[in-house]
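Note that one protein chain of the assembly has been removed; the remaining protein chains are unaltered in position.
So, chain A:
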Amino acid sequence: MSATLTPAPPKPRPTPSKRASTALPRPPALTVDPSALIAQHAALAGPHPILVAANVVLHPHARISSLHGKVLLGEGVCVAERAVVGVQGAVVGASVGGMGAGGGVVVGNGVCIETGAVVEAGEVGEGTVVEAGGRVGRGCVVGKFCTITAASVVPPDTEIPDFTVVYGMGLRRVDTTLKERVELQEMRLLMHAKQIEVFKKLIPNNVGKWMG
């Protein structure tokens, strides 16, 4: 082999693509209540502040992303595995610029976000349940004690009044029983609190990683 034929030095290898959990910077202003439960593989990321209130439960592989605005998780919010809270992906200026929160997400007290659900809504009211695989589009305002049933899709910028059940292919009805009986609402919140207690017993807590 002559010197002229030596191959060009190998190109620098492309840096391995980062894992989803480390792709985003750790939020500069992350406030986590010490009573929250953050499981081992849960991820909180994004350039905007994230506030995690008391008794919040983040299951393994739950994702909270403040990519386009701050995220506020109210007291006793449960985010199940593979669920995502926060506006995802690239934002087309108009769709998010229109709303006041600027891509932020406010999740009310006692909200339950089940497996694989994606919540990009501007606001989710107290006691609402988003079942497995449900999607709430960006800019939505979801009322109190709503149920977004499994795999239902709520299109962006929709307003959903209190006690609504979204089911089937975009159908809606009002849960009048729950609406008229305050004791049932209280019961629901109580049961949710008990559920959180059980989670605290069963799931190893890794909240220390996200504190301070």
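One rule holds in what follows: contacts are C-beta pairs under 8 Å (C-beta built on N, C-alpha and C of every residue); 3 or more make two chains touch, one makes a residue touch a chain; residues count from 1.
In the analysis below, contacts and distances are computed from a predicted model.
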item: Protein that the absent chain corresponds to, by UniProt name, given "Rab5 GDP/GTP exchange factor", "COP9 signalosome complex subunit 3", "Dynactin subunit 5" or "28S ribosomal protein S24, mitochondrial"; value: "Dynactin subunit 5"
item: Contact set of chain A toward the excluded chain (per top definition); value: 41, 60-61, 80-82, 115-116, 131-133, 149-151, 167-169, 191, 194-195, 197-198, 201-204
